[in-house]
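The complex appears here without one of its protein chains, the remainder shown in place.
Order of writing sets the chain letters: A and B. Residues in each chain are counted from 1.
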Amino acid sequence: MSRLLILPFAGPLLTAALLFAAPRRHTAHRVAGLAVTAAVLALAVALLVLTRDGTVLAERIGGWHPLVAIGFAADAFSALMVTVCALVVLACLATTAAPGDDHDPLFVPLVLVLSAGAYGAFLTADLFNLFVLVEVMLVPSYVLVALGGGTRLGAARVYVAMNLLASTILLAGVGLVYGVTGSVRLGDLAAAARTSPTVGVAAGVVLLALAVKSAVVPWHDWLPRTYPEAPPVVLALFSGLLTKVGLYALIRVYAVVYDGDPAYHWVIGTAAMLSMVVGVLGALGEATMRRVLTFHMVSQIGYVLLGLALFTAASLAAAVFYLVQYILVKTALFLCAAAVHTGHRTDRLDRLGGLATLHPMLALAFAGAALSLAGLPPFSGFVAKFLLIRAVGDAGQWVAVTVAVGVSLLTLASMLKIWGAAFWGEPSGSDGAVPARVVLPALTLTIVSLLLGPVAQPLLGLADTAAAGLLDPDAYLRAVNGR
Amino acid sequence: MTAAVAVGVLVAAAVHLLLQRGQLRVILGFVLLGHAVNVLLLSAGGLDRRTPAFDGAGEDTADPLPQAFALTAIVISFGITLYLLGLLRADVPAGDGGEEETADGRSAAEGGEGGDER
Partner (left out) sequence: MLGAFLALRQYDLKALLAYSTVSQLGLIVGVIGVGTPASDAAAILYTVAHALFKATLFMLVGIIDHEAGSRDIRELSGLHRAMPATALFTALAAATMAGLPPTIGFVGKEAIFEALAEAHHLRLSGQLAAGLGVLAAVLTFAYAARLVHGVFTGPLRQQGLRSPRRSFVAPAAVAAILTTALGPSVTLLSPIVQRAANDARPQGEPPYLAFWHGFTVALGLSALTVLLGTLLFVFRARTDRLLRRLPTTTPFAVRFEAGRVRLLHLGALLARPARAAGPATFLLRPLLAVPLLAVVAAVGLGPLPPPVGEATRPGDAVLLVLLMVTLAGLVTVRSALGAVGLTGTVGLLLSVWFVTAGAPDVALTLLLVEVLTTIVVMLVLRRRSPRLPPRGSRRALLAGAVLAGATGLAAAAGTAALTGRRDLSAPGRYLLAEAGPTTGGSNVVNTILVEFRALDTLGESVVLAVVAVGLVSLADRVTRTGRDLPAAAADPVLVFAHRLLAPVMLVVSGFLFVRGHEEIGGGFIGALLAGTAVGLGHLAYAGTSTPLLGRLRTRPLLVAGLLLCVGVGLAALPSGRPFLTLGKAGLPGGAALPFSTSLLFDLGVYLIVLGLIVAAVRRLDVSTRPAATGERR
């Protein structure tokens, strides 16, 4: 089975190469894209089943000596991330929203390359390879963000510049880690930063780069500047994958290299709370659906980081659960925004109204996901927030509890703002048609995320396993080191 | 010590260019930043050993791994530089000549305000 760990990376890549060769065959593009992503999803589910008891699968690419081979490894956390991301990619490919985006002959192959990079980044156990795979993921995103041209080019320029800077810092950090330790393999770096302060500084550069990539406050402002300019479906994809890879890597590196060193908890905690507050306030101040939702990403990233900052079994499990449900919910919301954009050519709140009567199914998908995002029972968002707040409360961090509760209230307020302006009231402006096939993927994601509320147990079990693996990375290290 | 000074001046010049106006300056800034990281990578391998790493090397042979890293990094930043140049080129408006000023994106900013496509 571990031999197949490479397939989530290689499979979509091979398919993308074939699709580049046949640029005009739209149907073939859609079918092949969906098929290969569904296959990745099936493989990821199989990985989940295998790793749910704490087993770690590992593979040395090329079969070289452990000292020099690039290692791939799947534990419950990475398997979970691959699964969720495959689900997101599937939903985005299935949404044939705004004409002009997915009709571009590059759309499907680029999405496949991007997803290949993301899956690879979840599975690799080598810092330099992480840098390369993140680039494999980012470069297609550079192209996707500029599809359609026009005003998007300005945003694309900011986006590329920002990510390029972060990537350069990441590479410098990896170089420094090699300079100090003589290795870039996570297997050699276990708790290295805890025992050696110089490794702590070098890996700190890596963490800085990953924080910029994850749009953690104070390095968040590029996200709301650039994301809303991307084509609507592309935006949904980005929200599900890109910053989440940064977040995943941040969590993994902190868990392995720093061994969750408590000396840094307050730094991460402060950044987490700042992200939560700044993100939600920014969202309140925005005037288009996609901008509001983009600012929310910053806020949600803060929640996940809060779980990381405490570094207890409960808080890590809550963070993992939160990450998974939030990726699903957020993608569903962005797909709703994309559907609105398809029908009405705008997502400005002051130009929309009465969508609930025009598109009841769309309204249902949006309302479910929005309430889940705000953390209302019995939705999955409630379970996630409840777990997190309980974990934070157990640790006695009452300030953080207050912030978390307050921010979820404000989240609800901003969701109500969208609901009130766009879905409620009299239909205004054009009454564009939103085909069912555009709404269906969003609705499906919403339903999946809603089911995770009442039926949270399976995911809770996986999140617990993932948290245990992060808290005590022994099994991960043993597998990666080939022992 | 050479490497540290070289990295320092390269980074300083790069940052100086990045923070100024004009897309071309930004692109050149990133090129310099890429150079700085490459020097850093080689330095991370240890510059006290400087014999090229061919088979059968001795005590003074350089660490080949960071060199491979640097090669990969050079090629990736080459690719991204080309893409940045592509974005610069795509920016040429219908007229000709000195539009470097608008290149910094005044018009893009206004487009960004609206946030919806026309």
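By definition in this document, a residue touches a chain if its C-beta (ideal position, glycine included) is under 8 Å from a C-beta of that chain, and two chains touch if they have at least 3 such contacts.
The shown structure was predicted, so the numbers you read here are calculated from the model rather than taken from an experiment.
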Sole contact to the chain not displayed, among A:1, A:49, A:399 or A:413: A:413
Of A:77, A:119 or A:219, the one touching the omitted chain in the full complex: A:219
Sites on chain B contacted by the missing partner chain, in the whole complex: 1-22, 24-26, 28, 31-32, 35-36, 38-40, 42-57, 61-65, 67-68, 70-72, 74-76, 78-83, 85-90, 92, 94, 96-101, 103-106, 108-109, 112-113
Absent-chain interface as seen on chain A, which is shown: 3-4, 6, 10, 13-14, 16-18, 20-21, 23, 59-65, 67-70, 104-106, 109-110, 113, 116-117, 120, 128-129, 132-133, 135-136, 139-140, 142-143, 146-147, 149, 154, 157-158, 161-162, 165-166, 169, 172, 175-176, 178-183, 197-198, 201-202, 204-205, 208, 212, 218-219, 221-225, 278, 281-286, 291, 295, 410, 413
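The rule is simple: only the chains that are shown with their structure count from here on.
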Parts of chain A lying in touch with chain B, wherever the complex brings them together: 68, 128, 132, 135, 139, 142-143, 146, 148-151, 153-158, 160-161, 164-165, 168, 171-172, 174-176, 178-179, 225, 228-229, 287-288, 290-291, 341, 345-348
Interface residues, chain B side, partner chain A - complex: 18, 23, 26, 30, 33-34, 36-37, 40-41, 43-45, 65-66, 69, 72-73, 76-77, 79-80, 83-84, 87, 90-91, 105, 107-109, 111-112, 114-117
